[in-house]
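For this depiction, one protein chain was excluded, whereas all remaining protein chains were kept in their positions.
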Amino acid sequence: MKPSILGRLSLRTLLLAAGVVALMVGVACGGAEETAPAAQEQQAPAAQEQQAAAATEAPAAMGPTNTPIPEAMAATARPTNTPAPTATPRVVATPTPSAGPIYGGTLLMSAYADTKDWDPLGSSSLSSVISYSQLYNQIVQYDPVDTNAITGDLAESWDVSDDGLTYTFHLRDNMQWTDGTEITSADIISTHSRYANPCNSTGRSGLWRNYTVKMEVADKAGGDCTPTNQDAVLRAIDDKTVEFNLQFASGAFIKFLAIDYAKVLPGHQLDSDPNCAVRDAANPCFLNLGENIIERGTTSGPFILEEYQVGDFYKVNKNQDYFKDGLPFVDRIEHYIFPGTAKDRLIAQFEAGGLDMANGGFTNLSPTQYFDLEKSTNGEYVAHPIAAGTNWGLMLNVKKPQFQSHQVRQAINLAVDRQEIDERVFDNSGGSYCPLMGLAHANEVCMDWPGIRAKDTPGGQEDLARAKELMAEAGVADGFEVKYTVRQVGNYPDQCQIVKQQLQDALGITGDIETLPSAAGYAKYGTSRAEGSSGDWEISCQGEGMVVFDADAVYGGVYRKGGTRNYTDWSSALVDDWFESQKVELDPDARREINKEAELWLHSFEDNHWVTMQLGQLFWLVHRDVKGFNAPSTVQYQFKHEDLWLDR
Amino acid sequence: MRQYALKRVALIIPTVLLVSIIVFTVMRLLPGDPALVILSEGDASFTQEELEDLRRQLGTDRPIVIQYVDWIGGLLRGDLGTSIWRSGRPVTKLVGDRIFRTLELAVLAIIIAVVFAVPLGVISAIKPDSVIDYFSRVIALVGISIPTFFAGLLVVLVLSRGFGWLPPLGYADLWDDPWKNIQQMFLPALALGFYDMAFIARVTRSSMMEIIREDYMRTARAKGLAERIVLVRHGLKNAVLPILTISGWQFGRLFGGTVIIESIFKVPGIGTLLIETVFQRDFPTIQAIIIVIAVSIVIINLLVDLLYGLLDPRIRYA
Partner (left out) sequence: MTTTSTGQPAAGATAAELQDIRPKQSVSKKLLNFCRAKPLGAISAAIIIITILAAIAAPVITPYDPFDLVHEPFLPMSSSAWLGSDELGRDVLSRVIYGARVSMYVGLASVLIGITIGTVIGIVSAYVGGIIDLTIQRIVDALMAFPAIIMALGLTAALGSSVNNIVAALVVILLPGAIRVIRAQVLSIKELDYTLAAQAIGARPWRIMLRHILPNVAASYIVLSTITLGLAIIIEASLTFLGVGVSADIPTWGGMLTEGAQKYIRTAWWLAVFPGMAISIVVFSINFLGDALRDTLDPRLRGR
């Protein structure tokens, strides 16, 4: 071949190539233009609808200026605080929806990750609870309609002693495991003594044990985990009555007992496998594998696990003999797993109408993507906000030299522009900016606080100036360098990029961002827990998903030694005192006052490690044909799906 | 030929051994102690004691050589260890369940690639400078210039937006539900095979161009054979060797490509498993997947070489 021919050939080739590229761009642009007008047309009504929905469904959930929410939530969240709440068992025979539910149909749901564990023991992953929740029941549960109230599940009713220290649960009659065995208090004792056993990590299934009498075991160090005081913690009065003993009166206890993690498992099956008593990563209880549950597990819940394809899907069928008469409504639920790498496919699947709902408020999508989906499907899918989603924060490693000075931490608290983050990352969907998430001060009060008030106001400008002064007082007037560590999950990298820019502009704090896969990130944060080690991270954008909407959860997650998001084991005697006194305070108003005091102190940053950014919302994306759905107030419950039905 | 084959097979042993050492060493370099990863997941509050206990249980506290010998021993028995993340599932089962899907995807991709590439290459070799020639060359260059993941994402976008169609959810194995399986596998295989199609078309074109100029082609034509027969019997037959070699070699690359394509199209093969386990620091599973892929590639290369030796007498000099 002659070079000249090749040359000519290449010219034409390039022209053709340019054509192909142009075509590609055309496809991309054309597609967008085509849909753009439609999207715009829809926008106005959709936005109105959304506002209307927000106004009726969750008045407190939208926007930072909307303060009544936390108040209202707090009011409904605390009814069980009164020493003797009367049980209000739900009449399940006549479900509440007005139009009358329709039986049958298959629900298609997305899951955000493969099931980590099928055994609730020590379970702390949302990916697990959304899988096993349909298979088992709790003693008590959150009400499917009034999602802040607690109602019976296995229990028909319960009493609380006058001193608030003893909870007695009365179980329903005629409840059976799928193998025909009767469900009795023995099952509860077997399961909940596992959760209470100090040899097992607390996970979320055992969070209630922080309120009960501590379980002691024979010799934990020597590996003998036999409880020595089990009856003092919980005991069966008879076949249908169980009693839990608390260390102090607290309304939070039952809220933790009601989350979907605290499942009751078949006692007779737990006893049949010696691996079940104590959790051992290498030799897990046989109920920890979905395959084993299908093959030989026995369950009690509204659905029965039928098929599980690791990493791809799991399918459940209606339990025909479910002890709640008339439930569940749908015949079958199919769950398809869409991990973070399949985000695009997930959106495409929703757009094509191939899924009915996301199972849970966490799907790897961002608020913006939810809103876009609402628009692009003309409102076929509705994003239901979960008011108490995530406590987003900027986590400072106080063991590192940069953050040892409280002036520096104070300066950061003042310099961070929370509104900008809310606007750019969360599409203005954020809730309270208060450190205690609206459970102490109302958000409108916090909005005037230094550091929180808008940066373009005189007050905000004062804050920035004061922050610079503080840096100078700490001897780092020109800032310093710091390494940001962030998990590649959700919006974390976006948040950190903005924070980094803000701190760089305001205080001269510069640095690189290191992004890590989720688990590796947690492992890195964990390095600072070791005594005498400051760990391998310095500053991070993290969130703490609220387990229950209660101040105890905020303290426990962030401000107490050993807390989930307290990787440096920061602690303060003051906070500990406030925590203890509010924890046992049964009068809601008095409790709120204590928390207000604590909140003011936390925000002063005399000593603190967590710069609260906002109470972030999460969303349940649900097709409008799916009825019986009411958004829960936190992301950690409402996965049994026995009340959902399909209007098709 | 026999001697050549024996020598070639014998050479595999040191290669596989080296492969295993490389895999094992690289995995030990991974930051993030798996015990720490397990304990820190979700609600992390644990003691140093718990951490050491878990390390003992997982066996990661032992000297590295012992761990290696232990692992190799298990490997020879077909035991790839226990997944430390997925509830103690045996890795052999995890990988075994998925390897065939990945293989199916790769085979389908290579078939699609060859089916399109060979005619394209032959035509452009016979008629250089024709429209088809330009087309195939542009396709070839575009094919290797667009990242696989971008092509995959575009396919999903065009399908869902343009046609409102997506492959059905919930993977079905070929023998359970062939129709559903093909619906699910065809597009990922197409996206995956695009690059290889480009590559194979180029090789076909250049080897055909060389062959067309060979004396025996002229002889065949001179004998008065029909052009079609000349091209297929004498031309393509001789071009098969380089095409075969390249296809075999591409197979290895396809395994890599499946990692990306599987995650976009949600095919539960070993590619998706690999990514998940890398994020989870699940050493036994990562090791197992990589060693299985590497050994498969070594074996495929061996087969290609042997076939090559069988077809081309010149190679049997050894």
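Going by the order they are written in, the chains are A and B; count residues from 1 in each one.
Going forward, a residue touches a chain if its C-beta (ideal position, glycine included) is under 8 Å from a C-beta of that chain, and two chains touch if they have at least 3 such contacts.
Given the structure is predicted, the values throughout are model-derived calculations rather than measurements.
Considering the complete complex, the chain that is not shown touches A, B. Contact with the chain that does not appear here is found for just one residue of A:D344, A:D607 or A:D647, A:D344.
Annotation for chain B: contacts to the undisplayed chain at residues 4, 7-8, 11, 14-16, 18-19, 22-23, 26-27, 29-31, 141-142, 144-150, 153-154, 157, 161, 199, 202-203, 206, 242, 245-246, 249, 252-257, 259-260, 263, 274-275, 278-279, 286, 290, 293-295, 297-298, 301, 304-305, 308, 314-315, 318.
Within the entire complex, the positions of chain A that touch the omitted partner chain are 1-4, 6-7, 10-11, 13-14, 17, 21, 25, 28-29, 31-32, 35, 39, 340-341, 343-344, 347, 351, 366, 368-369, 372, 376, 420, 424-425, 484, 486, 488, 493-494, 496-498, 500-501, 512-515, 517.
The working rule: only the chains that are shown with their structure count from here on.
Averaging Cα coordinates per chain places chain A and chain B 39 Å apart. Those residues of chain B that touch chain A in the shared complex are 31-33, 36-46, 48-50, 54, 57-58, 82, 84-89, 94, 97-98, 128-129, 133-135, 137-138, 141-142, 153-154, 156-162, 164-166, 169-171, 209, 263-266, 268, 272-273, 275-276, 278-281. Across the interface of their complex, chain B is touched by residues 1, 5, 9, 12-13, 16-17, 20, 24, 27-28, 31, 35, 108, 114, 116-119, 124-125, 201-204, 221, 280-284, 288-289, 309-313, 315, 334, 336, 338-339, 341-342, 344-345, 348-349, 351-352, 354-355, 517-520, 522-527, 529-531, 562-564, 567 of chain A.
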